[in-house]
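Worksheet: the structure to be examined is printed underneath.
A single protein chain has been removed from this complex, and every other one stays in its place.
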Amino acid sequence: MLTVLRDLFRYRFEFRLGAILTGCIVAFAALSFVSPYPPQDQFVVPPDLPPSSPYWFGTTSRGQEVFWQLSFAIRNTMLFGFAVAILSRLIAVAVGLWSGYRGGLADRVLMSLNDTFIVIPLFPLLVLFYFVLRDNMSWPLLALAMASLGWAYDARLIRAVALSLKTREFTQQGVFSGMRASEIVTQEHLPYVLPIVFYTTMNNMTWSIGLEVTLSVLGFTNIDTPTVGVMIYWANQHTALVAGIWWWIAFPVLFVVILFIGLFLLAVAMNEYIDPRSRLARMGGATP
Amino acid sequence: MSAGAPQPHAVPQAQDERVLAVSDLRAWYQTRHFGVSREVRAVDGVSLQVARGEIYGLAGESSCGKSTLVKTIARAIRPPLHVVGGTVRFRFAGRERDIYALSQAELARMRWRHLSYILQGSMNVLNPVRRVRQSFVDFAYPHLDQPMPEFLALVEAHLARIRLDPAVLDSYPHALSGGMRQRVTIALASVCRPDFIIADEPTTALDVVVQKDVLGMLRAVQREIRSSMILVTHDIGVHAHVADRIGIMYAGRLVEEGPTRDVLRKARHPYTAHLVASLPRIGDDTPKQSLEGAPPNLADPPPGCRFHPRCPLATDICRKEAPPLIDVAAAHRAACWVTAPPAQHAAPGAAA
Partner (left out) sequence: MSALLEVDHVGMTYLVGGLLNRRVVRAVDDVSLRLEAEKPEILAVIGESGSGKTTLARMILNLARPTDGAIRFRGADLARLRGRRANMDFMRAVQPIFQNPFEAFNSLKRLDRYLFITARRFAGARGTEIAAHADRALRKVGLSLAEVQGRFPHELSGGQLQRIAIARALISSPRLIVADEPVSMVDASLRMAIVSLFRSLRDELKVSILYITHDLATAWTVADRVLIMQRGRAVESGDARAVLAHPQHPYSRLLKDSVLSPEDAG
């Protein structure tokens, strides 16, 4: 595994750049563990100071240092996005592969469910979710809610791949070797589906982070825990842009953009590596 | 060891009768994937000539390089496949030119008018969303220098001459059967009366009954327009039926070449002999010998003669040096230290 990563780093520009960018963000997020101020505390530093030493990213109107707040914010946002992506991938892969392979009634039922989820308007539903739960709304709960809404699109994609794999002869070979349906799906088909899964993970992360930022900016989440969106929410509450305190918004936005770019580059590079066709070319398979 | 391999004797052909001359052609796949370099020697030193009006059959089994060879001859190759050495010279309109020395414009002018091709999948050539007539316009119209009505009349006359119903021009490709489509492809490749046609597995995907019919048409067309042709197929029966001369390829090299009848009935190279002997025939009950092993990996071919790991006649020199392709009879060449020893050359160290 390590040699794979080392090779990717050495030979693929996208991976190198992506790894560096994401690595920087992760390192920055890790700094939150050594933050001198607990994230909830206010007025621990003089407010409204522009970026200068010793406050490199400036301070907010709430008397918090942007640097440390941001490191918490990025950490929480990343964890959130990651959790949603993983959970929804699990559902999407399970539904897509099973319904593609099984066909028949199972396929029809799962796809009806799938299409229902595609059509549901997410944003109003999540806002409703907030209004119903109010103070009981927590980040894990929100992550769960978003995960259960974010799998439908990709399940169809995976199902399409599963359908084409079903017709290939090695699937029948597996059947006549005595493999059970679950074994065929996980051992034979999953490797072909992984590139798509990886790509959609990336997509899903940006989607969930974007949605989280939107909800937070509007105040529909738990605004006590700092995330990128919550930071922007508070900045808006204190009319930061009008007051000229641009650093309160600029730095969160900049960092989240860098994170997205880094993740995208990583996904593209890993994707090309995992893709069965390029794997075969590397192993020395049939020349074109 | 001698400084270079003894020169292969060319088939004696008058200069102006020769339409294609390939000389020591080498085309390799050169890839670099994540730091791993690989060189696959798909075509490794092939020399052959095709005369005017002749059908040259190129035979061989999978991964022998025959498809790569014709693609290289037609200059239809892309990286990672590169020409590493040798030349491909065509003689059109009295001038002999190296196809790799032509500019893109000259190449475009030459294609279809002088050099056309018939591919295995007719759907690779015919545009599926346009009527067949449009494919003729796309391919042939730019070359024939005629106003459209005269051009279309020419096409219809051509179809009538080769006994193809001109009504196919109005059809879409998917409405025609596989055999019909392939016939259309042949008509398309011959409408400009090119000097040279390359046919790559033209009937392989067709049913046995249709195949015989289509081959008959191919031969009739070729005779009618008097073009030369290279016909690539692994099916020896097809070669027996249409090819004037046949060349057998193995692992990127030409191992035997000569008039079809001579090569098939009096094969000199052990591989050819085995290939012909292993074919089943109705009415023939002789037990067939099987050849052990598999063709070599072209990224790491064995030294010397590439067939030696599987050859029942292999001797010491076979393992060290590649045998030259030399004449064994009139216009019949073979490359084997044992059955076609180049005694007349007496190159130092060539102890056969």
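By written order: A and B. Residues from 1 in each chain.
Everything that follows uses one rule, which is that a contact is a pair of C-beta atoms (placed from the backbone, for glycine too) under 8 Å apart; a residue touches a chain by one contact, two chains touch by 3 or more.
Remember, predicted model here, so these are calculated numbers, not experimental data.
Visitor: For the chain left off this view, which of B:Gly86, B:Pro295 or B:Pro324 is in contact with it?
Guide: Of these options, the touching residue for the absent chain is B:Pro295.
Visitor: Among the options B:Ser62, B:Asn127 or B:Gln146, which residue touches the chain absent from this view?
Guide: In the complete complex, the chain left out is touched by residue B:Ser62.
Visitor: Using the touch definition from the top, which of B:Val36, B:Ala153, B:Ala175 or B:Leu279 touches the missing chain?
Guide: That would be B:Leu279, which touches the missing chain.
Visitor: Of the residues in chain A, which ones touch the absent chain?
Guide: Residue positions of chain A that touch the missing chain: 168-170, 172-180, 187-188, 191-192, 276, 279-280, 283-286.
Visitor: On chain B, where is the contact patch with the chain that was removed from view?
Guide: 61-62, 178, 207-209, 211-212, 215, 234-241, 260-261, 264-265, 274-276, 278-285, 288, 290-291, 294-295
We adopt the following convention: only the chains that are shown with their structure count from here on.
Visitor: What whole-number Å value describes the gap between the mean CA coordinates of chain A and chain B?
Guide: 54
Visitor: Can you name the residues of chain A that touch chain B in the complex?
Guide: 7-8, 10-12, 273, 278, 281-282, 284, 287-288
Visitor: Per the contact definition, I'd like the list of chain B residues that touch chain A in the complex.
Guide: 29, 31, 33-36, 38, 40, 42, 80-81, 298-299
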